[in-house]
Each structure stands twice: as C-alpha cells, then as structure tokens.
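A protein chain is absent from this complex, but the other protein chains hold their places.
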C-alpha cells in the first residue's frame, strides 16, 4: 500500500512529478544547473524505472554518484559510470540520431506552443536584456526530442504569448507546423512551481493538467501571460508518496541542491558545505 | 667521413633511397603491407631526420617498435608510442587538413603522370582482373599529399601508358590539370627495383632520375610501358652508406621483412619465425 | 517490477537469428586483425543469403562468406589477405559477375556511415575528388558545391547498416563493451554507432562492477548493443591484440587452398561446415598447438 506524503514542498512536488514521467526505457542526459531534472532521474531510477539510463553530465553512462552535490555537469557526477561517452562523436551522434530521445529544458520565456527563449528579451541585435543563451536546448528543439519543460518562475514574464526569440523549437505556430518542418515528438509536459501543463493534441496549445496543493486555477491563470486551455475539471497534482519523499530528502538530495533553482535560495559561498 | 657500402641489395637500395626523401619535419603514417616505406621511415629517423614523426599503422604516434615484425598495421608497431591516435576523428582530420602531408603508395598500374590504379584491369563492372582496391591511396591522391610511389615490379604491366581505372589521383592529364582541380602537391618520386623517377615540373611527365647499379637506361626504358623523359645524363642511384646498411640489416629489419614485398620471396608459414 | 537492465548474453546460434537474408551487415576487421570470425562461421553455417557486407578492409571472413554464397554485394575500400595476398573467392566472384563490389575511398565510406550514425542525410569529403570511384556509385556519392565558397566537395549519402558485428576483448551481460587499449580503428569506432543492431562477441564476459572500475576502456555503451556472445579466440585466425596473434598457418593454408574453387570448398567444409562447435573448430585448426602458436607476435 502506498502512503501519500502530507509534508512536502514545491521543489519536492516538482521533482516527483517529473520523475513519474520517465520510463524504464528512457535514456536521458542532463545539462548544466539541472538539479531538479537530475533529482527526478535518480528518483525514477530508485522507484518505477530501475532500467532508465542516465548519462550524467552528458558524459557518465549509467553513473551512480550517490547524492547530488557540486554541479550537474561536474565530473563528480560520473562516479561509477560504465563509460565516459566522448561528447563530440558519440554523445552528439546518439542525440542527433534519436537514441537519446528525452531531454529536460527551461528558459526565460515559454510560449503557449512550448517554444522557449533563453537568448534575448527584445531585438537580437539591440536586446533589452541579454540572456545566457540557448545552449543544448537550441539543438534539442530540432532533434525530435520528447521535451520536458520545468520552471520555478511561473509568472507572466516567463509564460508569454510569443517568445521574443525562438531558441528552442516547440510546436512553432501550433497545429501541424512542427510536423511540417519534419520534426517528431516535441514538448510533452510543463512542470512549474504552480502546476502541470500538457499540450492539446490538435492545436498543440498549452493546457492545464493539474494545480499544485494550495494553488487555485484562477491564480495560475493570472500568472500565465497567454490564454491557457483550462478543462472543466482541474485536479490537484498527485502528491508524492512517503517513500518518494524519503528517497529524495534522505538519499538522493540530502543537501537540498534542488532548492538552488529557486530565486532567493541562499547561495553557498563556501566549499565547506 | 661517409663510407659507401659495396655490398647491398635492391631492397636495401630502395629503402635507403626512400629514406633520404624524408625530412626532419615530416609527419608520416603508413598503410598495410608497407615494409619498405616503414623501414625507410625508421632509417630516416635513425640518420638525418631524428625529429621525423611516424604514426605507426596510422595509430601509434612516434612509436618505437624496435625492429620490423608481423605486419605494418599490427598493434605491435605501436610500441612505446606517445598516443593512440583515434582514427576516425583524429587521424582522418589530420590527414584531410594536411597536417600529415607525406604518404607512400604503390599499385598494380602506374602511368606517366603518376596516376595509380589498384582497382581493376579492364572495365570496372566487367573486370578482366579484380584487384584488391585503392584503400588509403584513393583518399590520399585527392588530399594534397606529397606522394612517394614505390614498386618492386618495374615492368610494362605495371608502368602503363594510361591506368585502366583512376584510383589515386596523380597529375591527371599532366600540365596544370591537377592544380586546376584545386589539389596541391602530388607525386614526388617513384622508386622501383630498376631506378628512380621524378616528374618534369612543366609537363608533369615522369622523368628518369637515376638507374640502380647494374641496370642500363635502355633496360629500364624497355620495361616501361610509356615514353619516359630521359635526360642526357642519367647517373647511377647513389649507393647506401655502410652505416645505413648496418642500421637496416642489424637494427631496423634484421628479419628481412622488407623482402616480403618482392615476388617469389618465400612466405613465412609459421608464427615461429 | 520492471528489470533494471536487459541481459543480452546469448549463443552464437541465437545471435545470428538477429541477422536476416538481404540485410546490410557491417563487419569489423582488417586483413589479419580483430574480426568476429566465429560469428561469421555461424552465419555461413546458418546459410544466410543476399547479404550486403560493409567493411573498411575486407579480409578472410568476407572471402569465406562469398565462397559460401552468402553475399550479394560488398562495400569496402580494399579486400585482401594482407601479406597472404588476394582474397581469391572475392576476386573470382567479382570477375564472374556473381557479386557486386562497390568500392569507396576510406573517407567516403566512413562519411556515409558517420552520416548514418548522426541521422543526417549526408556528409561531405574531399577524398576521391578527380578519381574514378565516385562515378561508379552516383546514387551515393555526388559532387556538390559549398554554399559559402563554391568549393567542390563530394556528398556521401547516409548509410545505416542493419547489423554491425564485432569482436572485442570483454563485455558485461548488459552489453557494455570494452577494448584494450581502447577503440581506435575506424570500424570499431563508427560501425556500432551507424548500425541499427549490434552483435558483439567477446573473449570474456565480466561482472558489471569490473566495467565500472575501468570505464576508460568501454567503447560501446550497453544501450547500443543487442547481443553479447562469449567466444574465447572468437577472432581466430585473425588477431586480437594483445591477447593473441593471427594464425599464419591457417592463413597460409587458406591462401593456398583458395586458389581453386574446389580447394576453397574443401577448406569451408573442413573448418566451417563440419565442426559442430567453436571448440571443435579450434581442435581442427590445431588444438592446443594452434593456441600456443598464436601466442607469438613475431
């Protein structure tokens, strides 16, 4: 019998929700500052998907680092791996061809078709704000990936009608516009600090799937800068189980690295954690 | 003071002649069944070109295998190398771009412009004789290499007016036809069991440079299936020095592997040499 | 509960069931080195037909398969037996028009496979510009111009073999494959990435923990491997450095016998079709004496 946890936080709910999307057959690599997806990958592997393959930091195949520390691209993550995947010929070939089909991304702007921007606010050549850049998601958007989007800032600045710059291709203009470009798969789910969204199969518009405990549909709607498809019934996001919470807190991420992804989380200013 | 050897054989003269072409700055890799070039490379390194870089079997950078044995592509050749050069991305990049600029080839047919064929005699689709194939020389001919051709069968079957199949690009139709294709360098020298040839700078036609001891110009001309440019004065090929012969016989190739490249050389039918 | 990982260990007999008549198989091997020849012998015994065989350097295993009638087409840059001379069955079959030889330069063939491995429709090379080879396969190599500079290059069409077959030093039961010192040669490196399925024979199956202790030697990750077969001396008569050298006695015997069709048939009967097992094959090639002689690299 499964016991639902009563005592859980948003970061934990986000990790658990993401973890439940991953299957035993998934082969997943992670990028930089990705504590939430990496925690989710490790949690899935400890629960329902023991055969899931994680390529730690896009290098360490099936690594067993113990608990989260340092940095999600650090070589410490490769611990006990079965292979160091050379990135240029091996990793990128497997990614390009589709062997590694699942990828998690986030960005400064996300629009209603799941297009993502992390490049600029405003015009590319004369930006109002220059953002870090698309990094891997610039690739992944065009490479037939099943994309999971996470965001710890569900507000109207992040969730916008149309991205200022199309860095990561989602469903473009919706409908069959992604398909017409010859691209398979695309964004699957959006997990935020307020709720969970998927994409309506025909229009490919973002659709509310569930709201987190204590969040109203109205609040989430207000915090979204475009018109979200909202079904008549919107359930609460299924809570973590006690076992999931135990694994996450005590085994996978005892140092709470996942919390670093939230604004206002204190930075560690020392190597002597 | 340098002492010329009196006692030397054709295989030794060929190795020494080839060795003297290599410079201190050369970076040279070798292919399969290439005992004569490999012996020449090792000899050059022991004499006038200590800084020459040999990539043994196109893998072992600056290898020190001791003496010749086995097979010129065997991993035994990599002994004491400083790096195992991964072939696909590293070796082929260095070759393609021109970092490795020197290559030795041989083939079943060689024509007056230094084009080489090791693919078929007759028509490609209905060959009279199917030969092994172009292997690496099919690449090297089009990749701006300084090409040294060696042949242990200087006769009218090998040295033909026009190759039946253009496997390795030499000077094509002569003149500037190679240059017009955008290719640099090309065949430099042809070292055979009868003599040494180079290419006349304007026409790019093969030109007799020297004949080996005991070979007449007339005999070499008769054994060549096309009209060779023959200068008024044709010297004898400079003989090996005593030191070169000593190094070759006693240090580099004491087992006489270089002789395997001559027709009628007994095959070794045992691993227990 | 779902399994953590799939156990991919099987027998030679089961592994060859992954290969179908008409398949394109990428076969690792140089003239006398590192080739999954026990698996090739099993392919011959199971009478596969109409195979297209892709090799960089075609050697004795390819020649056997041709002699046994398994092959319809060859893609390679060269086919021979190194110092032992011509691959006679290959030569005869091409000259008789029984098989097709699609010869490439090495960089053309590898570019085709690399494009396949990347899911790209083609890649480009300069190798072979001006030579005759590109004219014999216009469906797969074509001169195009750089869209920036106008420079001419050769587009090489993607090639995805149905099955890659390789022999390696060791693997675990999930299919993490290790090479010593590491995967260096082009076929070992490119073939498994390009192929849809991968079968690997190994000298030894080791514990997963042993793989995790030495990940620097792992060349193929388990998620790319479909079958692992433990076959000690599985490359014989080719070499597997540093484990054992190639077998000059058997190579010379084949080079001699394969000069005639009859001799080739006798060789196949004696060494491939009649032995009921790999152990029996090793016994026929000389048993303990053979295993001792290939310890020498001289």
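In this document, chain identifiers A, B and C correspond to the written order of the chains, with residue numbering beginning at 1 in each.
The criterion applied here is as follows: a residue touches a chain if its C-beta (ideal position, glycine included) is under 8 Å from a C-beta of that chain, and two chains touch if they have at least 3 such contacts.
The shown structure was predicted, so the numbers you read here are calculated from the model rather than taken from an experiment.
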### Task
Determine which of the presented chains are touched by the chain that is not presented, and list them.
A, B, C
## Note on the structure
Out of B:82, B:181 or B:251, only one touches the absent chain, namely B:82
### Among A:73, A:217 or A:234, the residue in touch with the chain that has been omitted
A:73
## Note on the structure
The one of B:14, B:36, B:61 or B:245 in touch with the missing chain is B:61
### Message
In the whole complex, not just what's shown, which of A:8, A:22, A:54 or A:92 touches the removed chain?
### Response
A:92
### Message
Using the document's contact rule, name the residues of chain A that touch the chain not shown here.
### Response
32-33, 59, 69-71, 73-76, 84-88, 92, 96, 118-119, 124-130, 132-136, 138-139, 141-143, 165-169, 172, 178, 181-183, 255, 260, 267-273
### Query
Residues on chain C that touch the omitted chain in the whole complex?
119-126, 139-140, 142, 144, 146-149, 151, 153, 155, 157, 181-182, 215-216
### Hidden partner interface residues of chain B, rising order
24, 27, 48-51, 53, 60-62, 64, 78, 80-85, 89-90, 92-94, 96-99
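Just so we're on the same page, only the chains that are shown with their structure count from here on.
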### Task
Among all other chains, pick the one whose mean CA position is farthest from the mean CA position of chain C.
A
### Query
If you tally the C-beta contacts for B-C and for A-C, which one comes out higher?
B-C
### Interchain centroid distance [CA atoms averaged], chain B/chain C, Å
28
### Message
Just the number, please: Cα centre separation of chain A and chain C in whole Å.
### Response
41
### Message
Show the residues in chain A shared as contacts by 2 or more other chains, in ascending order.
### Response
89
### Query
Residues of chain C that touch two or more other chains: which are they?
114, 189
